[in-house]
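The other protein chains are all here in position, but one chain of the complex has been omitted.
A, B and C are the chain letters, set down in written order, and residue numbers restart from 1 in every chain.
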Amino acid sequence: MSLLSLLIFLPIVAGILILLLPSAWQQRYKYVALGAVLLQMLISAYIYINFDNTLSGIADQSTFQLVERIPWIRLNLGALGNLEIDYFLGIDGLSMPFLVLTSLVMLVALLASWDIQKNLKGYFALFLLLDCAVMGVFSALDFFLFYIFYELMLLPLYFLIGMWGGVRREYAAIKFFLYTLLGSVFMLLVIIGLYFSVTDPETGGHTFNMLHMMNPANYAQDSIFSVIAGQEIFGVSARLLAFIVLFVAFAIKVPIVPLHTWLPDAHVEAPTPVSIILAGVLLKIGGYGILRVCLSIFPDAAIQSAWWLGLIGVASILYGALNALAQRDLKRLIAYSSISHMGFVLLGIASATSEGISGAMMQMISHGFLSSMLFFLVGVIYERVHNREIPNFRGLALIMPRYTVFVMIAFFASLGLPGFSAFIAEAFSLIGAFNSQSINGLLPRWMAVAGSVGILLGASYLLWTLQRMFFGETRLWGGDEWKAKLTDVNGREVFALTSLALMSLALGILPSLAFDKMNASVLELIQLMNIR
Amino acid sequence: MDTFTKETISLLALIATLLPLFSFAGILLVPGSRDRGSFFSILNIATSLLISVVIFLNVWNKQPIHQQFDWFIIGDWRFKIGILINNLSALMLLLISFIATLVHVYSTKYMEGDPYIFRYWAYLGLFCFSMFGLVITDNLLLLYMFWELVGFSSYLLIGFWFTRETAVQANKKAFLMNRLGDLGFLTGIMIVFSQFQTLDVNLLFSEGGFFKRSLVQGDLWYFSSNHMPAVWLTIAGLAFFFGATAKSAQFPLHTWLPDAMEGPTSVSSLIHAATMVAAGVFLIARIYPIFNPTVLIVIASIGAFTAFMAATIALTQNDIKRILAYSTISQLGFMMLAMGVGAVAPAIFHLVTHAFFKCLLFLAAGAVIHELHHLKDKKGLDFDHQDIRNMGGLRKFMPITFITMLLASLALIGLPFTSGYLSKDAILIQSFEWAESQGSIARIIPYTALFASWMTAFYVARLIFKVFFGELRLNVLFGQAFSLHEAPVAMKSVLVVLAIFCLFPLFSLNPFHASHAWIIEGLPYFSTTPTVESYHILIPAVVSIAAIILILIGYKWYGKNEKAPDYTKAAVFRFSQEQWYLNRLYKVMFVDSVLGLARTAFSFDRTIVDGIVNFSGKIIIVLSAVSEWLDRKVVDGLVNGVASVARTIGNFVRHFQTGRLQHYLLFMILILLTFFVLKYFSQAI
Amino acid sequence: MNEYLPYLSELLSEALSGISFILPEIALVLTFLLVIVVDLFIPGKNSVNTSAIALTGIIISAYLNYQQSLSIEKGLSLFSGSIVLDRVAIGFKLIFAFVTVLFVVFIKGNTALKRHNKGLGDLYMLLPAVLLGLNLMAMASNLLMVYISIEMVSIASYLMVGYVSGEGKQTEASMKYALFGSACSAIMLYGMSLLYGFTGTISLSDGNIIAQLSHIAEPAIALAILLTLVGIGFKLSFVPLHFWSPDVYQGAPTPVTAFLSTAPKIAGFAILIRFLIPFYGYGAATGIQVFDFETTITVIAIATMILGNFAAIWQNNIKRMLAYSSIAHTGFALMAIVAIYQNGIRSLLFYFTVYAIMNMAAFMIADQVEQRTGEDDVRKYKGLGKFMKVEILCFVVILVSLTGLPPTGGFIAKLFIFTSAFEKYQASGSVWVLSLLVTGAITTVVSLFYYFKIPLNAYLREPDREYPVSSGLNFISYVILALTILIIVLGLFPSILA
Partner (left out) sequence: MIPLSHYMLISAALFSIGIYAVLSKRNAIMILIGIEFMLNAAILNFVAFSKHDKFAASGQVFALFAIVLAAAAVAVSLAIILNVYKYYKTIDPTKIDKLRD
């Protein structure tokens, strides 16, 4: 069993173990989960260290690492040919960073769930199932397998939000589920279409292998998604349509304006650890999907629609930031800030330049750490007083100095203070977007300039919050009762927050920690996009 | 001391830069180090100063030092960072470390007794680190990073007393306005990177650098194989200048600086008078070749206008720090003006002299405030200890403070024998020469500056006379005789040292003529305007004589006894006192409108975007089950628009499920018939 | 008559030789008789004997079917072309046997039926009979056989629905069912008579039938075929022949509902396939379309999917909701019928297997809930997740499978249907097929609304009454668990079914 399988199935094993343990031991479940997550963390650290920077991946199986390819489903469907589905895992520079990110975010989320009291068995089992699904999405190279993991994420999330969430949890949970399902059902249709269009050059049969889908030579002459045939559906190029469908499916996850309305609800209603996972990892699946699937399989359509992607990115940046500015609920504010920050990802990706895509990748990783940190911080006060309305707090810096320090680190890091990862990420997303006009002519320069306004707005809402909640004389809505409850961060919290802050700082000072690993893949991806 | 190799010097510069960072990290992270924060910080900054001296001696008027390292690779592009020390940066390094050291020493007394003083030392460390980094780095991106870090540490220091509402408002404003400027900086970086694929300052802006090699032809701006519309060259210049505008508090982004006075006075003197605000001027000097003539005219106009505007405002302010703040803005305007007219070296020269005398002014003012504050605390009185209307006659109590501050004031006014005279007149002269070559309209610029210079004399006189002459007005206010003390030694000695630097000999042996000042000789001269000899005599004379007259008027009005005509009702006075109403204007224009936009966006989000999904087709639902739908079924997990439509359709088909057998059969047959007819007879019909 | 005498012995010997191929059916006939006899002589409420006999007979028949599946390679036409025995038919028969066995288990677990004062002997008697009818439906290859088998299943079903008749609703359901069904079969019979008149033959496997039809005016053929389809559609309950099903499903005893929504429906598909294949084959061979099945069935499929899913949103009665869900699934399976190819039936068979498991499991769980809490209203499921832990957990998996999400068998089944429809689209480029695909996708999302009402109530809401800490597991719970695991295994390794 290779490392990737271990990474994926370790949580499942732990989850089953938890299910089998008697309920009398329910206080120990979290240690089982912690063990699994820590082990996962070690494995991903090992993978990171032993990752070969020079291998590019993207479309060539031989340059993927830790490849595992086992025939899984072989079904004779008569005239439809043989259904060939492989258990096909592998990582390259685009996916490896996310494995590391996921394992760290999961660890933090687990630490944030330390005080969960309700139905522990179900909680940790679902948590670990989610962990498994996320790891699977990032390492699957067979589209069918990818889709299975992709959908598998929905259920645990539905229950995690729905059962352990806030007041309007039912609404938020189903809304989230529906949005995502709406995207993914149509994705399934495109997957089937791709299956029929692509043949495996080795066996001649149809295949779900994503890598084969990236090579135009593998498309059957008259197939619907054939590059040469250029078939049309309702007068729109089939490939463009498929790209749009896939893009929408992933963009819902990212999320983009105007497909974002699930996000504030889901984040706000979800319990803290789930918000951490949502913001820290799940949003990245959207971005990852766009890179791995939309750009790689439909580069022609991607280039065709780059202008719109860029526009959506800019719109998300500005719109998310403006919305954040209007919030009174701290968690909602951070949720909207996520929309804004993820807009940079889209802008960077749309530029199709090495700076832009690297910046987008960096932004995803950085946002993974920082948004986890932010949601963790919200969780800290929410856990203590069950309130997170910004106007209800004032002068927290006096009673919670260490907490305030972490808040400041997190806020300033997210608003792009140099030295933290978000700065490098946003700067290069924007530089890439600006550069695009000169290099490939995809995005007009004003988009980058407009996007940079998001940096200013980002500073505005975060600083305003800082001023309103943390500075000034202490004045709390809940009076002395709150004052007694609002104790400063404890050791577990400090550990989680520090590790996230350090990751962000490390990436900000030594971006090469991430860039070196992904460079070959990014270049390969751009090469792939420009071939056609 | 020429024995140092390039590598050693780079290493030294690095050490000098990192030492304050160690104070920052050490004080905050190492347990138990908080109590020894001052010692630790002073040690570090003093070492930095020492190193800076060494570096200065090794670099000044010698080969610049440029060392590079790989930072990271992105795409095909190898991102290098490094240290570039030429005359300019060596000078800045020395200046900053020197003033920072003095301010550190001063602060030991000034901040004594503050419970969170360890944070003060830490923040100062961070600031010094960022500032050093800013001046020695060779890369625009890194420059930008330090640029922001400087802003960040300024944010921390302005809001040092974070329980004060005004302080946190002020630091937010400062950071945001600087952010706004940063957008310009970033845009500039994007343009430069896009055109040249590098951000190396040396490659870009040195003699024979990329900028010199790029050329504008027609509407396009070429460099090797790249080209973009020529307008981007102008935009780049404007963008960088916009960045500098924010940091150096130029119109229209100057309003943060007076508010920033909420920070401790020592901070104001270091950051908001001497060093950080000068970063904008430094930036422009560093990247000077990027500016094309259009941009230069903009710079000159903005500089002159700022100088003038800030001076008019300073005329009527009563808060001692606010007067100094506006005076800083005004002086920065002079520097910008100098940049605009091509007087880079005089601008930097003025930067240096201004750093000393303005720092001194602030520190002396700090001493005054410190004493008054003490008095206030001791006697439990309630008055504004920064309001000059409460002061007066202090020269009796604080002679050293008075003398040093007087010297600094003279330098600020620009009277002969002071450093300010040398630098300011150099600027004025050159701007007149420039205007000569530019034509008639451009003359407005130097004349504006001239007026500003005169007003400077008046408001400085007003300040000095009100604070140090006459009687202590507190005595009148509270009806008892107070007595004050001279500042403690640590503060006093700093004032004296700085006062020495307000005099001419350290800068030029000729007290009347700046053209042979060593700083000017050591810096590049970009100006091409012809020298007009008459100006070199005429202007200093006019400036000085007028200044002296104004000082006398000031003395008459404010000095002995209050005989100032009452202008407080005059519109012009109000206009000046309300700082040209710019704050309010900005609030209405930007803050309110952005917040309004944000609220609109949010309600748009709630009602329209969500609504398009949520409420499509809801009208039909409303007919069937409004009340139930709203309270219970909304939560039934069936809320989205898809849901509404789905439910509508579902409800529609449900009507056919009447429970009556014969209806079922009838519907069935009707549907079949309809299908049949449509399929086979539709053409016939 | 004399003129036929020379052929008589030939016919007889053919009939006799065919007998060896209908051993499973013979076993069922014998079981049927045996159950009647036993029930007659050992009367009373104790139905252990009858159930055991019925079960044994069904299992033997299933085993015989399995044996056949090993030996039969290509289709055999038996009894003068009345029935055809091929792998597809055997596949269907195995599904029916499986469903019937589950049905027996289900009846045994249902206390309401057990308590009935008539005893269950009659019900067990009906089982072999209805299974026989189902088997014949799977094999029928002429119109007469189609009619007979459909009527056999129908009459037995009427009886089962009205069997307990402990309350008004049940009798109402059975009356609606019987009258609607009779009317439909009468209409079908009329359609068949027209078809017979147009072609002069009742054989479906005979290629001539189409050739004959091509000489007749198109509307006339259409009328005959549409009328015939009414009878088949009644079994499938597609639009517009679905009206009976929600009412009947709600009214009938839950095990019967489970059975009715599974086996006869699948059998209806078997007949539909038999009916269509000659037409498709002829169309493919000659390029002449005597009837536009593609459009007709596409329209029906779209309407059925939309109606089933959208109407289900409004239901709060679990059985009614599942009834609409089964209508929706019919529509989905019709998608594959549009796209059917000679061998594409395999994916359809997979779909039906999965559907049978999911549907039976869903009804079993619903029945368990009703038995233990007395609730058949989904809104009253609040907090059940803690009370009936295993059952509700299984319910969630089953519902996920019904929605068609991985990693369940329902997903693979849905994938197969989509796959064959997509293949059809790629071959034909027809907008109709594309709209089928899109409808299928959208209705999948819609189905989430109502399926997830159950976990929503069971897990996300607090109970409004006191439940004991946890209810224990009974035999049915283990069956449910086994079925659930089977669904997941089929989702991960669908190859095992091949």
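The definition used in the following text is that a residue touches a chain if its C-beta (ideal position, glycine included) is under 8 Å from a C-beta of that chain, and two chains touch if they have at least 3 such contacts.
Remember, it's a predicted structure, so these values are computed and weren't measured experimentally.
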Contact set of the excluded chain (shown chains only): B, C
Among C:Pro128, C:Pro246 or C:Gly440, the residue in touch with the chain that has been omitted: C:Pro246
Candidate in contact with the missing chain, chosen from C:Ile148, C:Ile277 or C:Leu497: C:Ile148
Residue among C:Thr100, C:Ser174, C:Ser347 or C:Thr403 touching the omitted chain: C:Ser174
Residue among C:Phe21, C:Tyr196 or C:Phe493 that touches the chain left out of view: C:Tyr196
Contact footprint on subunit C, counting only the chain that is left out: 142-144, 147-148, 151, 154-155, 158-159, 162, 165, 167-169, 171-176, 178-179, 181-183, 185-187, 189-190, 192-194, 196-197, 200-202, 246-248, 250-251, 311, 314-315, 320
Hidden partner interface residues of subunit B, rising order: 654-655, 657-662, 665-666, 669
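Just so we're on the same page, only the chains that are shown with their structure count from here on.
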Separation of subunit A from subunit B, taking each centre as the mean of its C-alpha atoms, in whole Å: 36
CA centroid of subunit B to CA centroid of subunit C, Å: 77
CA centroid of subunit A to CA centroid of subunit C, Å: 43
Per-residue multi-chain contacts in subunit C, two or more chains: 445, 449, 452, 456
Junction residues of subunit B - those touching two or more other chains: 636-638, 642-643
Subunit C contact footprint on subunit A (complex, rising order): 72-80, 83, 119, 147-148, 151-152, 154-155, 158-159, 162-163, 169-170, 173-174, 177-178, 181-182, 185-186, 188-189, 192-193, 195-196, 223-224, 233
For the subunit C and subunit B complex, residues of the former touching the latter: 175-176, 179-180, 183, 218-219, 222-223, 226, 230, 239-241, 243-244, 246-247, 292, 295-296, 299, 306-307, 309-314, 445-446, 449, 452-453, 456
Residues of subunit A defined as touching subunit B within the complex: 168, 170-171, 173-175, 178-179, 182, 257-258, 261, 319, 322-327, 353-355, 358, 395, 397-398, 412, 416-419, 423, 427-428, 430-431, 434-435, 437-438, 445, 448-449, 452-453, 455-457, 459-460, 463-464, 466-467, 470-473, 510-512, 515-516, 519, 522-523, 526
